[in-house]
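A single protein chain has been removed from this complex, and every other one stays in its place.
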Amino acid sequence: MAVESVSAPAPLLSVRDLHVRFPTERGTVNAVNGVSFDLYEGRTLAIVGESGSGKSVTAKTLMNLLPRTAHVSGEVTYDGQDVRALAAAGTKHFFGVQMTMVFQDPMTSLNPVKKVGEQIAETLRYHLGRSRSDALEEAEHLLDQVGIPEPSRRVSQYPHELSGGLRQRVVIAMALACQPRLLIADEPTTAVDVTVQKHLLDLLDRLRRDRGMSMILITHDLGVAHGRADDVAVMYAGRLVETADARTLFFDMRHPYTEALLRSIPRIEDPVHHRLDPIPGRPPELVDPPDACAFAPRCIYARADCLDGVPELSGLVGLHRFACLHPTGTERGEAALATNRTAGVTAAGLSLPQEAPGSG
Amino acid sequence: MSARGRPSRRGRASRQRLLQRFRIVRLMRSRRGPEPGGGSEEAEVVRRRLGFGFWLAVIWLLAMAFVSLFAPMLPLADPTEVAFGGPRESPSLDAWFGTDALGRDVFARTMHGARISLAVGGFAIVFGMVVGGGMGILAGYYRGRLDQGVGFVFFVLLSFPALVLAILITATLERSLLVVSLTIGILSIAPVGLLARASTLVYAEREFVAAARVLGARHGRIIVRELLPNVVIPMGALTLLGMAVAVVAEGSLAFLGLSVAGDDAISWGKMIVDGAGLRDLQNSTHVAMFPVAVMFLTVLALNFAGDRIRQYFDVKELPF
Amino acid sequence: MARYLVKRLVLLVAVLFAVTFLGFSAMNFLGDPLFNVVGVMAELDCEGIEAGTVEDTSMDRARSDCETVAEARAEYHLDRSVPVRYVLWVSDLATGDLGTSFQNDQPVSQIVREKLPETLILLVMAQIVSLGVAIPWGVIAAYRANRAFDRGSTVASFGLLSVPNFALGVVLLYLFALRWQIFPSAYESETTLGLLFSMILPAVTLGLPLAASYQRLLRTDLITTLQEDFVHMARAKGLPAMRIMFRHALRPSMFSVVTVFGVSTGALIGGSLVVEQIFGIPGIGREIVTAVIRDDFPVVLAIVMLVACTFVVINFLVDLFYSWLDPRVRTR
Partner (left out) sequence: MTRWHRFRRLVALLACVAALAACGGGGDGTASTAGTGESSASSEPSAPSEPSDADGGVDEGGGGAGATTSDAPSTGAAGEAPQEEQGSLVAPLDTTTTVAAAGGDSGAETASGPLPLSGGTVRVGVEAEADGLNPAANNFAASAYVMAYPMFDPLAYFDADGNWIPYLAESFTSNDDATVWRMRLREGVRFHDGTAMTADDVVATISAQLADPVISLVYRNTIDADDFITKIDDLTVEMRMARPAARFPLALTGQLGMVLPSEWLELAREDPTLNQRPVGQGPFILSSRVQDVATVLVRNPDYWAAGRIDVYVDRIEIYPITDMVIAAERLIAGDLDLAITSNAEATLIMREAAGVTTIENLRSDEGFAVLNSGRPPFDDIRARQALTFASDRDGYLELIRQGTSPPADTMFHPDLIWHNPAVKQETNMPERAGPLVEAHCADYPDNCTGGRINIELYFGGPSVENVRIADLQTDAWEDFFNVTPVEVLQDKLINQVVLGNYDVVNWRQFGTVDPDSAALWLECDSVGFISLNFPRYCDAERDELMLESRAIDDLDRRVEIWHRIQEMIRDSYTYIFYYHTNWAVGARDDVHRICGQTSPDGTELWCNNSGRMLLNGIWLS
């Protein structure tokens, strides 16, 4: 949408040049490398990537949830305030009220030893100073809002007495209790049954819209982002490799990784026995990354120049940006692909199948 | 071949197997499965290094072991010689740790004391490992009735007040080195056995054991070749910790006057008790404090090194 | 639940049998039971005296002494085998007869009743001390994991674990009771308050090393718990750190501590033997040392039984406590 509009209001959340490193015995893990993006009020940003791409770390960085050993640099501003400074100062009633998060696994993100109602009420009591009975009542109401049947019974149940789907709804209710302006949903449906995934996503979407919240939706599944995100950011090996508004990204992607991701997801309209194209190889180690395009070893477009320096993300924040020397859908890209095909192997040594895979 | 857990001739494969074992051991540790996110990375940093302190502890322990092995051959004063110096003399160049109430050289006594303290500690834990470990492995492997029986024995041993059992034995029998060591060894059966049983339970269900069974290996062979090596790792990791407990237990017995008898049977516990009269504590602190310090350092070294090894192999902390 | 209770009860009874049988056999095999009952008279060659083959001038009363010995034999069933004797002893027990102390003719039940409260108070206070120290300590150490405080506290806890409690007791007694006279140097039973006050040092002696081991377990578990999503969730909810530690992370991290709490009861009672000695507390611990040394058979058995019973019951309570700690256990 109108991202490029100069007169647009300041973004709700702005991330600039975020780096996160973890020292380990094997060396420093560069989990996040120079990530920058903006999120405007009322919009949804999907961050997409394979596991290990740094998307969850990015989310945790925003929420100040990283372990202390992590080295974080860069700037995160929320509504003009430096989030990391707020966290360091122990500012009360910021996290949970302004921004909050929903985690991947509802099985583990609820405290197993506390009743569901208590856990929701706790937030209300702490942040809003509600009385216990008030808060419990409100919790019941919230449970109702997130579509949990018999909320009055559920409040006094323990998490293990609920199914995975219900639990995730509880988590969502808990996150929404204090009407946050920004919700970070970290793979909210990965751990639940396929059959309820869509319901949950729709619920999140509906709630977001009803409340005018902003949301960062983190997922490994581009399909999840489709139709729910306003903007999409694709991460690979700790870097953003392509960002754009959803429409552009889905229909005019530039980065070969985005393309590969898209090919690897099943679609309803595919024939029953349609072969999916998995991305060859594995995500790279984040320790001591070579000075090269991290995707090159798996990229069918890879040419020699890909191995020589990390490609920069092109363009300005807010515009369609991608970090690729031989972008797909461009001449350069087609040329690279053709050369590789002929050779049967890419410059990074990946062998290519004889025929071209079905187009995406 | 490798499914049966035999060490492969190819180095790489065997290394992988070893790694796999460690990973399995490691699984035991976490009740809730693998840890998410950067957290495990953080723990990783601490876990995979033995560290400077560990080596310091090991050096101390080796020194103590050396002293206890060769004490009679070292150029030390006669530890039983009364009036080597005057009574309760402060540390000096002649008597580095001073002299005790009978004017004996505390340094020589402390060095000789390492013999009994470490012998009792070492023997006791080895005994506990052989008997308790054996019982635990058998129980964990065969399960069923045997397991119930052994489990009951362990529970009884645990609920029998340990020190009471110890004084019961040492008060009625001749208090020789063997009896005291055995007594403390008996006390270590239950904790060691419980650990061995728990580890065995984990492995007995694993594929390589199942595979060995399918291939028709005899029980004895499975236990010795498949289970033992795996169970020995967590048990071994706890050896030093157990030894620390045993050394202190000997001290407690000595405190109650029930440790090894005889004038040449010097142990740290006996020395501490000898110097722990309030008057001595006040006027000639060195008599008790040097053996206390050496015993403390040794137990500390055992605890510390043991804990490092435990962490290194990722064995869960056990309540001994 | 009822089944569980029954199972526990059966276990309790079985353990009691086993423990007393062990103690009974130990005292019978290791010592000379007749000697324990009649002392030196046991050495009398009564058969010889009876047959007239032995002439003992120093013992005018040898004959009547032999009768006495025979009576004692009969009373304690010493002519029967140990298992039979054990059964007979148990049947006496079933009638509530714990026997009489060899030492001073007092009924064992009375001795136990007199000495038990002191030891109970001591143990409870020791546990309060250790938990009171260990929980905040463990929480802070876990919160500041691998920082200076935590590293320092690791060293400190190893230090505490490595101090033998007899050494700790003697040093505390010397420093706090005699030199600085902050605490009374001896057990004092006049007033309840005085009693509790005089129990502080012994309780600390027992409790501190235990606190160190609790702390280590708690810290380890807490660190694991702190990596759990629900803790992240709580942080995402914006709750303050300490509230998260105590309200969310602590309870699910208590399993090891609670387990050890049960197991450590035995160790604590062992420690009380030594500590009661040092501080002159007339409790069960001191009583049993004396009784063992004097072969005071009935007292030893009664106390052993009591301790075993306590152990089983406490571990039963610990099991119950698990289900409070983690509601998931209840449905298992």
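Order as written gives the chain letters A, B and C; numbering starts at 1 within each chain.
Convention: contacts are C-beta pairs under 8 Å (C-beta built on N, C-alpha and C of every residue); 3 or more make two chains touch, one makes a residue touch a chain.
Since the structure is predicted, the reported quantities are computational estimates derived from the model, not experimental observations.
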Visible chains in contact with the missing one: B, C
Residue of B:Gly134, B:Gly151 or B:Gly277 touching the missing chain in the full complex: B:Gly277
Residue in contact with the excluded chain [from B:Glu81, B:Asp94 or B:Glu207]: B:Glu81
Contact with the hidden chain (one of C:Ala72, C:Leu116 or C:Ala156): C:Ala72
Where the missing chain touches subunit C, by residue: 35-41, 43-45, 56-62, 64-65, 68-69, 71-72, 75, 99-107, 110, 114, 173, 178, 181, 184-187, 189, 277-278, 280, 282, 286-287, 289-290, 293-295
Contacts of subunit B with the absent chain, listed as residue ranges: 80-83, 87, 101-103, 171, 175, 254-258, 261-263, 270, 273-274, 276-280
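Keep this in mind: only the chains that are shown with their structure count from here on.
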Pair sharing more residue contacts (C-beta pairs) when A-C is set against B-C: B-C
Averaged-CA centre spacing for the pair subunit B and subunit A, given as whole angstrom: 50
Centroid spacing, where centroids are CA-atom means, of subunit A and subunit C in whole angstrom: 56
Whole-Å gap separating subunit B and subunit C, where each centre is the average of the chain's CA atoms: 23
Per-residue overlap in subunit B, given as positions that touch at least 2 other chains: 32, 36-37, 39, 42, 45
Multi-partner residues of subunit A (each touching 2 or more other chains): 60, 67-69, 105, 108
Sites on subunit C touched by subunit A in the complex: 145-147, 227-230, 232-241, 243, 247-248, 251-252, 325-328, 331
Subunit B residues touching subunit C - in the complex, by the definition given at the top: 30-32, 35-37, 39-40, 42-43, 45-46, 152, 155-156, 158-165, 167-169, 171-173, 244, 248, 251-252, 255-256, 269, 272-273, 276, 278, 281-282, 288, 292, 295-296, 299-300, 302-304, 307, 317, 319
Contacting residues of subunit C [partner subunit B, same complex]: 11, 14-15, 18-19, 22-23, 26-27, 30-31, 145-146, 158-159, 161-167, 170-171, 173-174, 178, 213, 216-217, 220, 223-224, 226-229, 255-256, 259-260, 263-264, 266-267, 269-271, 273-274, 277, 288-289, 292-293, 295, 300, 303-304, 307-308, 311-312
